[in-house]
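All protein chains but one are shown in place.
Think of it as A, B and C in the order they're written, each chain with its own count starting at 1.
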Amino acid sequence: MAFSEDQQQFADVAERFFGDKSTPTEVRRLMASDVGYDAEVWRQLAHEVGLTGTHLPEAYGGFGFGAVELGITCQAMGRHLYCGPFFASSVMAAHAVLNNGSEAQREALLPGIAAGTSIAALVLDDLSDPARVGMSIQADANGRLSGAAQLVADAHVADLLIVAARAADAVALFMVDAAQPGVKVTAQNCLDPTRRMARVQLDDVSAERLGNGPADLSLLWDQMCTALAHEMVGGAERLFETTVEYMKMRVQFGRVIGSFQALKHRCADLLLELELARAATHEAARYLATGAGDAFAPNLAKALASDAYISIAKQAIQLRGGIGFTWEEDTHLWYKRAKASEVFLGTSNWHREEMIRRMEVAHGG
Amino acid sequence: MAFSEDQQQFADVAERFFGDKSTPTEVRRLMASDVGYDAEVWRQLAHEVGLTGTHLPEAYGGFGFGAVELGITCQAMGRHLYCGPFFASSVMAAHAVLNNGSEAQREALLPGIAAGTSIAALVLDDLSDPARVGMSIQADANGRLSGAAQLVADAHVADLLIVAARAADAVALFMVDAAQPGVKVTAQNCLDPTRRMARVQLDDVSAERLGNGPADLSLLWDQMCTALAHEMVGGAERLFETTVEYMKMRVQFGRVIGSFQALKHRCADLLLELELARAATHEAARYLATGAGDAFAPNLAKALASDAYISIAKQAIQLRGGIGFTWEEDTHLWYKRAKASEVFLGTSNWHREEMIRRMEVAHGG
Amino acid sequence: MADDRIQEIRDEVGAWLDAHWDVRRSLGEWRELLVEEGWAAPAWPKAYFGRDYNEAEAAAVAAVFYEKGAIGAAQQGPGRLASHTLLVHGTDAQKRRYLRPILTGEHAWCQLFSEPGSGSDLAGLTTKAERVGDKWVINGQKVWNTSAHHARYGILVARTDWDVPKHQGISYFVIDMHQPGVEVRPLRQMNGHASFNEVFFSDAEVPAQDLVGSEGEGWTIAGTTLSVERQGFSQSRDGGRARNLEGPIYDEYRQELAIALEPYTWYPQREGRVDLLFERAVANGAIDDPHVRQELAKAIGLKRAAQLAAEAAAAKRRAGQRVVPEGSVGKLAASVIARQANHVHTLISGPQALLAGPDSELGGIVAEVLLSTPAISIAGGTDEIQKNIISERVLGFPKEPRFDTGPFRDVPRNVSQTGKQEG
Partner (left out) sequence: MADDRIQEIRDEVGAWLDAHWDVRRSLGEWRELLVEEGWAAPAWPKAYFGRDYNEAEAAAVAAVFYEKGAIGAAQQGPGRLASHTLLVHGTDAQKRRYLRPILTGEHAWCQLFSEPGSGSDLAGLTTKAERVGDKWVINGQKVWNTSAHHARYGILVARTDWDVPKHQGISYFVIDMHQPGVEVRPLRQMNGHASFNEVFFSDAEVPAQDLVGSEGEGWTIAGTTLSVERQGFSQSRDGGRARNLEGPIYDEYRQELAIALEPYTWYPQREGRVDLLFERAVANGAIDDPHVRQELAKAIGLKRAAQLAAEAAAAKRRAGQRVVPEGSVGKLAASVIARQANHVHTLISGPQALLAGPDSELGGIVAEVLLSTPAISIAGGTDEIQKNIISERVLGFPKEPRFDTGPFRDVPRNVSQTGKQEG
């Protein structure tokens, strides 16, 4: 489906904002900073453009948009490697609250997230497979949590933690005040410094369970992966564009290198990968928004977006030659995001396995 | 290692023989024939050149050469798509007798095979994995066999069957006179008519067990796969050579197509695949001949040879354009052999899995 | 307004069909009637058997035919190419003479463009047409000519001038296939099918009035034919409806279709039959192999993504947005998908892939897939040509350097085994 006029307008706003605020120079400054994001840009993002609540219901201070618009926001962020806790707070944590929180809990937590005044992080002790979540963090009979997670996106700047922990009955989600004693957050040294990971250690901390049921990790994973796939498609398309531009400028042997057939054909192959990834990613958003389509849509999106991003990132370096391998050239910023996103929330082969598993479920039913 | 002078001479003899006797015209004639091979060429192969006993000890009428020379023979056969029961009889069945037969049995069976006067076929009821062999053919307490195998190479022209069957103690090998009642052989319709498969049905037939022990299927599989890898490398290199030649002759847009960079680079990639496959394949022969090297050498050989042959066969068609897809052009003869060999004696992924399994064994020991 | 007009047309054709459609008529008789009334090709000009309808109006007519189960004009592929080309470039006499029997199905046609020496480089053709008196004398060879053995006429491009650049020396003809100088031979493919022909011309003749357009204008006119070909035939099919109805005229129609579609029976196999993969893997237990699962997911995912990309492009086009020429991207995707499907079918079959023919997997369908997918990346423009198009027209990279811009006589052609030029 094509975007509606409103959606296209929304995409233009997001593209302008991030193109303006998240320049490579700015990204490099934030990569080298301690916290990894700019508080003033975050404020503008939340207050002036209102993107932090893109997909949150209006009742909680959001725009009331759906997965398609969230995808648009993420795609623009991915294009420009936006550095900030949007993915951690508005995507990961907010979806967890939306899915599992009681009405009172949503009302308590979501407006802050939507307004950007509260930064939440989702503490998962496994980032490779939802079925493995909850091995390392336990809730005791009083609902107090203990355990650790190595890799929590943007926990170092979060005031609120949403924690997946094993309770007596199931793996459930809990809200935890990050400021309390017993919560220890340690920033990690990241391969991709444009998205920070921190270690979270919980030592008998007080917590409140979100809702009564088990954590709906399957839905949450689909939502996160779909948003991530949009980020990746955004990054891949931007990197592809700059590479094609470079190839029209760079001359070797008296010809622009974009005139060499082997390189032309390679770019055609990359465009194909990108187009397929984009189509699958937009479909995943539609699937989440409407419920119609293949249950494996988010898996296909993540797998194709990841593979395309990696292919393009590798070639973006290769096609620039030695220059592409330098720190000075911006290519590696996207390459690092591509590599980090590859293992974040399931590798392509995990998602392909999941596709088949879901087809078997549909087939058996 | 380079070939010795003797080995090089041997290779030249084999290449001349098959280049002369197994021309594409002849291959096409045999593809269309009932039996699938030429008895007179078989006689010359056995009596004049003596290749049927390349690797069999001199005591049994062979040349007394080893796996390296057998590889040389197979590589030349593969280059020219030799149609005949060599692989079935001299490679598959003869190795089974050599490995498992008693001295008396070897003396009874091998001279006929070496002389080409007896054609033997190895009846395996599974061609994908040695661990699955013996499910469909049983030996009863009196050593009489019943059961069936769907895919037996050249059984339709064999006078002797070497059958893997499940006995009380283990899967063992048996020799069976193919002419006796109760043996029913039905020629199959083959994707690759240059190597014929037949269905073998055994209905309470008399048999003699080879040796007393279980069938050494692991060694046998390594021997067969190594020989097959040589065949495949031979086929791949010949097909690659003719494709390169074609590309120097074919003109489009006023240039030979071999001047288009995208095609030049593709051929460089194919050459790399071929060189690696060739090196791994020759190593497998050395491993069998000397016992020195990685236990996974035959698996690596089959996997790389298979992948290279398939890559080259696909591109041999593609680079010829529409002409490459016609019956008239010879390319499809090699393509079909490549496809058939891909699934014969384990796919590449089976062999890769086996490589790791063998590394684990070595690591654990 | 537009809706009123469409309803008016629906009513008119509905009433006409109610009055005339009769399954007991012969197919020929029925089609004559359609042509008389302009229903056979309502989008064609009134002067030539049509009604000057626009696309939406013609679609409305087709919809009513579909609803009533009525059969429309003959749909033979090459005939469709010929008629569209003649409508644009033909003389009045050519249109009067050739179009009607195409619509009625009386005449099948064939397309005589490709040559053994000019595959991707169609304009490098070397079939000669020499003017002798009031005739053109044709010598040369064509290839990949679907249905040439059934065809009454062919659309032919041949070289009439060797001293100008290659695109300028080509002319376009209608040729009568029923003459001594034309020999049609079946061309067998590696999968055993013979869905194409080779056509040999030895002093075959074309009357001067069967030159289409002007001498030397052939390349431009062929462009019209090829653009119709690229649009595909999907819209012109009957959706399977009339094929499944009962009545004498349907029997005749099914016979006609069987002949027309015979060359295309292996086309689904050429695309790899992704639709069969999952069921096959479940059926024979290959689904439990983790490697098969990975490769299967790749095949199914690529296929699905390609469908989605095509839908997205269509939606954008409808919304008036700029679209990547997704024809080329889609065609490349089809090649990737078919190759992967071939691979997965092979994995699922295992050693059973050694067999072919009716007793083999799915009655031979799988073996046919294994032997047919190599065609998808060649037929209708090779992958290499698609990548040139994508990289030059979509990505804006420079074109390949040309070595064939001078007089065609001097352009290098195939090097024969002895090192001499062919052609």
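Remarks
Here is the rule we use: contacts are C-beta pairs under 8 Å (C-beta built on N, C-alpha and C of every residue); 3 or more make two chains touch, one makes a residue touch a chain.
It should be emphasised that the depicted structure is a prediction, and the values quoted were computed from it without experimental measurement.
If you put the hidden chain back, the residue from A:127, A:157, A:271 or A:285 that touches it is A:127. From the options B:14, B:247, B:317 or B:340, the residue with contact to the chain not on display is B:247.
Note on the undisplayed chain: of the listed residues B:21, B:55, B:282 or B:339, the one touching it is B:282.
Hidden from this view is one chain, which touches subunit A at 126-128, 150-151, 188-192, 197, 248-256, 260, 262-263, 314, 317-318, 321-329, 331-332, 335-336, 339-340, 342-344, 347, 349, 353. Seen from subunit B, the chain kept out of the figure touches residues 1-2, 244, 247-248, 255-256, 258-259, 261, 264-265, 267-269, 271-272, 275-280, 282-283, 294, 296, 300, 303-304, 349, 352-353, 355-356, 359-360, 363. Although one chain is not shown, part of subunit C still touches it, namely residues 290-291, 294, 401, 403.
Operating definition for what follows: only the chains that are shown with their structure count from here on.
Seen from the C-alpha centroid of subunit B, the farthest chain centroid is that of A.
Mean C-alpha positions place subunit A and subunit B at a centre distance of 51 Å.
Taking the mean of the C-alpha atoms as each chain's centre, subunit A and subunit C sit 45 Å apart. Across the assembly, subunit B contributes residues 260, 262 that each touch 2 or more other chains.
Under the contact definition stated at the top, the residues of subunit C that touch 2 or more other chains are 384, 387, 400.
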